[in-house]
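Chains shown are a subset, placed as in the full complex.
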Amino acid sequence: MERFYAAFNEIIEHLQKAKDNVNKEEVEKLIDAILTSKKIFCYGAGRSGFMARAFAQRLMHIGFEAYFLGETITPAMGKGDLLVAVSGSGETASTVCLARKAKDEGASVAAITTRRDGALARVADIVVVVLGKTKLVERESYAPFTSSFDITVLTLFDSVSAEIMLRKGVGEDLILERHATVE
Amino acid sequence: MERFYAAFNEIIEHLQKAKDNVNKEEVEKLIDAILTSKKIFCYGAGRSGFMARAFAQRLMHIGFEAYFLGETITPAMGKGDLLVAVSGSGETASTVCLARKAKDEGASVAAITTRRDGALARVADIVVVVLGKTKLVERESYAPFTSSFDITVLTLFDSVSAEIMLRKGVGEDLILERHATVE
């Protein structure tokens, strides 16, 4: 079980470093965009998508009209709407493609990515850079591929939600009220 | 390609029989429930679930607050809401379980099923019986297992949508307006 604890510790340490590495202005821009947009669409492929879904659900819980792209009842996107797109590499085909389509439809795009120079960041209005696994870390890393990025993104999303709850004066009672009851 | 055409024909014939077999009063009740409910939740497992998703999406397109159970942004269900639950056998574990939970939360349940005596129908307020594959048909059937039921359910849902569009005075332009633009 040594490796289990080594990976667990590495993830905690990564979160600490990622927090110190957060660009406060970038996160402020993301929060402002969420607070001032009409509808908020979230997207990501694979594990990035699960983190984006968790964010979309939390945004719904705290009172936003939020959606995950590609689900059953996702409506039209347009001017005044925001797409929050997650891709570690910033090169995932569907994510980049849908971000471009969102821009074509007049929406704004916020990229959550490790790479400021990736295709996703280049198409985005707001870029929040999240510390991923670096080549150096990889050599002696125990946490499997992308885990550190994914968990950091989820932590960042939930911390953004906490900040938004404060600014909107929304408490956990609203989450309880809106949380799915039949699931 | 003989079997391809035999199955295609069998499905068309099944649809014809299923249409003649539709209980008009049952479908009327379903339509009334949809028109008078606050939120409409759809559910089904497996292929029944894909048909239920297609219905939830169409209901969203024509102006309802509709959801598919278990997706990211599905909110709380309660009094005044409707669950449309699809199960050919009427015994699918999650479907029966969620229908019971919906009743506990005060919502109404409409069952779309082949069996009026199944567990799902027994928990439901409205039962729309849809012709499935009978034992007799099975012996000489070419369309694979449940295909006839699934396609009939989808046709019934889209015909219900057409009727609702007429009653609400909603045209295809609204569908175009609400249809996902970034997908």
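Note that the chains take the letters A and B in the order they are written out, and that residue 1 is the start of every chain.
Keep in mind that, in the parts below, contacts are C-beta pairs under 8 Å (C-beta built on N, C-alpha and C of every residue); 3 or more make two chains touch, one makes a residue touch a chain.
Owing to the predicted nature of the structure, the values given are computational and were not obtained by experimental measurement.
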Key: Size of the entire homomeric complex in copies, 2 being in place   = 4
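Heads up, the rule we're going with is that only the chains that are shown with their structure count from here on.
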Ask   = Rotation angle for the CA superposition of chain A on chain B, to the nearest 5°?
value = 180
Key: Geometric centre distance via CA averages, chain B-chain A, whole Å   = 34
Key: chain B - residues contacting chain A, complex   = 41, 53, 56-57, 60, 66-78, 83, 98, 101-102, 105, 107, 177-183
